[in-house]
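My structure is below; once you've seen it, I'll send some questions.
Of the protein chains in this complex, all but one are displayed in their positions.
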Amino acid sequence: MNVLLLVLLPLLGAMLPPLTIRFGRDVCTWAAMAVTACTLMLAAVLFIQALEGSPASMHLPWLHGIGLDLSLRMDGLAALFALLVPGIGLLVIIYARYYLSEKDPMGRLHGLLLVFMSSMLGVALSDNLILMLIFWESTSLSSFLLIGFWQHRADARQGARMALIVTGAGGLALLAGFLLLGQMAGTFRISEILAQGDHIRAHSLYVPTLMLILIGAFTKSAQFPFHFWLPKAMAAPTPISAYLHSATMVKAGVFLLARLYPVLSGTDLWFFTVSGVGLTTLLMGAYAAIFQHDLKGLLAYSTISHLGLIVLLFGLDTPLAAVAGVFHIINHATFKASLFMAAGIIDHETGTRDMRRLNGLWKYMPHTAALAMIAAAAMAGVPLLNGFLSKEMFFAETLHVHLLGPAWMLLPAAATLAGIFAVAYSARFIHDVFFNGAPRDLPRFPPHEPPRFMKIPVEILAGACLLVGILPALTVGPLLDLAATSVTGETLPPYSLAIWHGFNTPLLMSLVALGGGFAVYAMRRRLFALHERLPLAPDAAALFHAAEEALIRCARAFLHGLDNGSLQRSAALLLGVAALVMILPLAGPAISGPLPLTPIDGPSLMGALLLIAAGLLTVLWHEHRLSAIMALSVVGLLVALVFVRFSAPDLALTQLSVEVVTIMLLLLALFFIPRRHKPRSRPSGRFRDIVLSTGIGAGCGLLAWGMLTRPLDSISTFFMEQSIPGGGGANVVNVILVDFRGFDTLGEVTVLAVAAVGIFAMLDNLRLPIPAHDQDGRPWAAEPHPLILSQTTRFLLPLALLVSVFLFLRGHNAPGGGFIAGLVTAVALILQYMANGTAWTQRQWRLPFHPLIAVGVLVAAATGAASLLAGHPFLTSTFGHVSLPIVGKFELASAMLFDLGVFLTVVGVIMLILANLGKLTRRKIRPARIR
Amino acid sequence: MLSEALISLFLLIGGAFALIGSIGLARLPDLFTRLHGPTKATTLGVGGILIASVLHFSGQEHALSLHELLITLFLFATAPVSAYLIARSALHLRGPDGPKDDS
Amino acid sequence: MLTTAITVAFFCIAAALTLNFWRLFAGPTLPDRILALDTMAINTIALLILLGIHQNLTEYFEAALLIAMMGFIGTVALCKYLLRGDIIE
Amino acid sequence: MEALAALIIAVLIGCGTYLTLCARTFSVVLGLSLMSYAVNLFLFFSGRLVTGAPPLATNIGATADPLPQALVLTAIVIGFGMTAFVVILALRALGELGTDQVDGEDEKP
Amino acid sequence: MKRWLPQPMFSLFLLLIWLLLVNSAAPGQIVLGALLAVTIPLFTIRFWPDQPCMRRPLTLIVYLAVFFWDIVVANLTVARLILGPTGRLRPAFIRLPLDLKNDFAITLLAHTISLTPGTVSAQVAEDRRSLLIHVLDLDDEALLVNRIKQRYEAPLKEIFPC
């Protein structure tokens, strides 16, 4: 549990600084420090436990199904990081208190630092690959927020995004690699996986797994060719750089190499890839560092270089190299953190980091200079400092590599060369800044020593460099031992942490490096000139940026090309897909079924031909719109005839009445729609339309043909049999509608109701120009309501209502029903509107349409719900026969009440739509813009 | 047998008149003359067939089946209005000069 | 005899419908087309009744009645459009 | 008769499709209406072609399949609601956008 | 009475229609029809504010008889004209001066004219003083006007005096 606490403590503590910032910067810092200190102490306790041989661990199931559990374990390697991360963190927090200006949001910085600390601890402590990945990605994300801390600066935003993208991409690769690893091992538990090294190395998926994991590690640790994000990340405030790029973020990559060392290492592929990349990075970073003019840039490249060194060490694939690697992790953390802080102090006090302007600061800030010199010397590998020790071990290990065969000399030579570069840039850091004449137009002059407490972290770190450098075995011995053991997973071969191993080749290499380094530095002006003249190596960051921009441009082009806002294109795509899926399965000889065909008779043939002709006429006339409407209504009429021809009188009734309402709607709309002739611009478009139409038509026709020529065994016999005994009606279609499938009908009236409400909303405040004359420029007829028409409709209305009642009442047993009755009523009422005008009609009687609709649907629903009271399912119908004197026996069915609901809704809906549409022209009209 | 003959007669009359009305519609030279065919001949044609139907179903079910008359009533009530409105629209479309004798 | 008469009547009505359609197609004016449509509706009534007699079914009566009503209303709407543009003012 | 039925459906659907692909709201509405007629017919035909036997429980012997008829009825009603909606929407679009073009091409004057 | 049965004749007519519709004269249907014949006018009377006053139902029946006979004759005439050579037709518009005042009566007259031989009413003048009639084959305008006035307008004037 304590392990979990170790991760949770900073995470929860992260809320403290933002909350306490209102009490002042000091309180905020104290809060952050307290949290960190507690974490550090806890880590120390756990470390001691681990030293005593009982490493703490915990295991909580989370997503156990796929093996993702909350498993944490404090082994040696984890302990190393568990100490480093809060340790350096504590110093960074103190330092940041003085580094940040008044207007920087310190609460956010400290909070984010703590979150970051928590994620980093999580990475170190995870005993589950996926869990580790979770923390891994959180470090990417929190580093994104940290790097972008100065959000107003474009370089900060860009650097942050670049870091996020590169490390995020690496994280995704890592995820894939982890998943593969998990699939190979059958578990995501790291401690279990570590035991399966041989099995995994022999597995066919080893190569992709290794590559993916290495991509993850290399992006995080800024290895070539993914190194470019790190210098850009220097836009962050220096405390953040000091933290992220010395001890934590970038170390996550090498941590991963160390963590999976027992599983993945030990193959040629590992050796060549890891050491190759490490070596390249080592040299490239060191070389580039020399030529940086920005203090932090120099440090950034040196960081890259040192990370390359560590990676190279792990790549060398010997236990002692691994020890050296672990050792260098510690050392690099200490000296690099202090160097960043020193650079920050200089920046803070002088206002610049440009080494061409910073000169001779020794005079102004000797204390800082002394500290920086210690740290820089450690970086250069000067004896008596910790850097020397690990570098010595590194040189020694390069001599023992046998895989290269006759070319074995290359590696030591390259290592020495890197050493030379390291000395050169360290020398430059010191000499250029503190000596080398006088400062040149510094933004802040004269500089002086920073506040006392700002130097304390640097002093502690520099002290550590010295202490470890002089007394390595006493100070870091046990930690290193423990950590390195858990890296290699086996007992380490004997090694000694001592300053003096006698005169040997590594010492010689060190001396060469020192001497060479100073020599290179001495020649720096000539080298700078030479470097300037070198053909510019492609700048990876610029390339990355260009690639990103290109990708976005490409995406925009794609997006723009995809969607031009055209309805037609989307419709064509949908219809095209439909045509394909209909035609492709049917394009075989087996489309005709076995059923014998029914004979064609003359009138039917004629009707069919007329129907087809009317359809084509609609297309032909679509520019002459009124004619097209007429052709359409012929289609409707003939479709109704088809329904009658094939025994569906109910359908014919519905079709006819819906038809006329549709026509009215279209006419109402047509009044407003301007008429223009515009030939279709592209013949290709028309060709496409014709092909598509033919395709869809052919597809549907084939489907219909295939269907009609095959026998059907349907469930309808049940309805035929049950209609009278179960539904109390002889008209099976109506009984299906109100009883067997009454739920569909309820849905259908709901659709109508919603449509009406929506239409009402659309008509609200709709302003359309009212044409003063018809399409040929003729003014409209003067007489709005022809006498003969209005007189006739007065007579027709009662008749129509009678018919409507008739259709309603008999619907259950013969063609008819609530829907058709509703339509007839509505149409008859609309006829009044047409013949007498909206104003007159509404003066006579104003129907409340909205409530009518609501009541209609509610009546239908309530009829259905009434059966719930009796304990039957919704919409269970009941019916009975009632006898009255004179009248005789007649049937009453609950379904009729349901039908009444339908009736009311339909009347309400149609009236609402048509009457309100008709009212459009009565509004006060403003001339609208019509193109 | 007699009833069947009667029904057949009415059917033929009805069919013939309906056809004649439509021939008129197709054949006559201008709208106003065409108007005469459908308003009268077709209406009567439908009437004939409706009477046939009345006879047929009354004979079938041995009870008076008169509801087809209703359709006739409807047609008589509406056909003139339709004709009137169509004529009126044609007059309107012809222009403001008002009705002229057609030539 | 009845069958023959029905068949003949069927053909008459079918021919009538075709002629109506021809008029609808040929126009030339919009009122012509409306007239053709109206006539078509009326002929359709005849067709339905005929079908009823033919199949000995009374179920088509309502459809015929409805065509009489709806055909009329459709014609009114179309004419109103020609006359006034706005069919419901 | 089956061939005729299939032909009717093919032609109506084809015409509807063609009109739907036109660049003006009015044509689109016409096309959608045509298409919905055709689709209703298709659904209706899925109960096969039965002549002279409306699905009344009082009828003796085989009748037409009532279920597709009920479905078509529902479909007609829903189709009507949708057509009405799209007609008014076309008007609304005309009012708001000042154009009845829908091919997205002539938005620029 | 007036309140609950605003149009007694019309209600009777509706009952008749109802019985026609249901195609039966069962007692139940008569009761139901009567109920509807009373209730529907209660509602629709709002849309028929200008009720014509009707006298002399007998004249109406005579009028209807004449009317139906004329329809048959009209059809034969028109059939002959249609099937004959169309070139010989003498179509023309004539204007019929109106004596009728009642709107409903004018409407009835227009209906009658449209349904009878060779004439279609085409426009009621805005002042309702005259009726424009299209004649398929015009022989003598004065004769026709006279015939219409006597045969149709006069009885209508009697039936609907106000």
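Should a chain be cited, it is by its letter among A, B, C, D and E, assigned in written order, with residues numbered from 1 in that chain.
Quick note on the criterion: a residue touches a chain if its C-beta (ideal position, glycine included) is under 8 Å from a C-beta of that chain, and two chains touch if they have at least 3 such contacts.
Basically, contacts and distances are computed from a predicted model.
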"ABC transporter permease", "Probable glycine dehydrogenase (decarboxylating) subunit 1", "Multicomponent K+:H+ antiporter subunit D" or "Inner-membrane translocator" - which is the UniProt name of the missing chain: "Multicomponent K+:H+ antiporter subunit D"
Omitted-chain contact residue, chosen from A:Pro674, A:Gly706 or A:Pro784: A:Gly706
Among A:Leu12, A:Ala498, A:Leu551 or A:Ala782, the residue in touch with the chain that has been omitted: A:Leu551
Per the touch definition above, residue among A:Leu84, A:Ile134 or A:Val476 touching the missing chain: A:Ile134
Touching the absent chain when the full complex is considered, from A:Phe116, A:Phe740, A:Phe806 or A:Phe903: A:Phe740
Of A:Leu51, A:Leu179, A:Ile724 or A:Leu847, the residue in touch with the unshown chain: A:Leu179
Interface with the unshown chain - residue positions in subunit D: 20, 25, 28, 32, 35-36, 39-40, 42-43, 45-48, 67-68, 71, 74-75, 78, 81-83, 85-86, 89-90, 92-93, 96-97, 102
For subunit A, the residues touching the chain missing from this view: 18, 61-66, 68, 108, 130, 133-135, 137-138, 141, 144-145, 148, 151-152, 154, 157, 160-161, 164-165, 168-169, 172-173, 175-176, 179, 182, 548, 551-552, 554-560, 562-563, 565, 567, 569-571, 573-578, 581-582, 584-586, 588, 590-591, 593-594, 699-700, 703, 706-708, 710, 712-716, 718-719, 722, 726, 739-744, 746-748, 750-751, 753-755, 757-758, 760-762, 764-765, 850-851, 853-855, 857-858, 861, 865, 867-868, 872-877
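Simple rule for what comes next: only the chains that are shown with their structure count from here on.
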Common touching chains of subunit E and subunit C: A, B
Comparison of A-B and B-E by number of C-beta pairs in contact, larger one: B-E
Chain whose Cα centroid lies at the greatest distance from that of subunit A: E
Chain centre separation (subunit A, subunit C; CA means) in Å: 61
Rounded Å distance, subunit C centre to subunit D centre (Cα mean): 21
Subunit A and subunit E, separation of their C-alpha mean positions in angstrom: 76
Multi-partner residues of subunit C (each touching 2 or more other chains): 10-11, 13, 17, 30, 34, 58-59, 65, 69, 76, 80, 82-83
Overlap residues in subunit E, where contacts from two or more other chains coincide: 17, 21-23, 110-111, 121
Subunit C to subunit A touching residues, read off their complex: 10-11, 13-14, 17-18, 21, 24-25, 27, 30, 33-34, 37, 40-41, 44, 47-48, 51, 59-60, 62-63, 65-67, 69-70, 73-74, 76-78, 80-89
Residues of subunit B defined as touching subunit A within the complex: 74, 77-78, 80-81, 84-85, 88, 92-93, 95
Touching residues (chain side subunit B, partner subunit E) in the complex: 17, 20-21, 23-24, 27-30, 32-33, 35-37, 39-41, 43-44, 63, 65-67, 69-70, 73, 76-77, 79-81, 83-84, 87-88, 91, 99-102
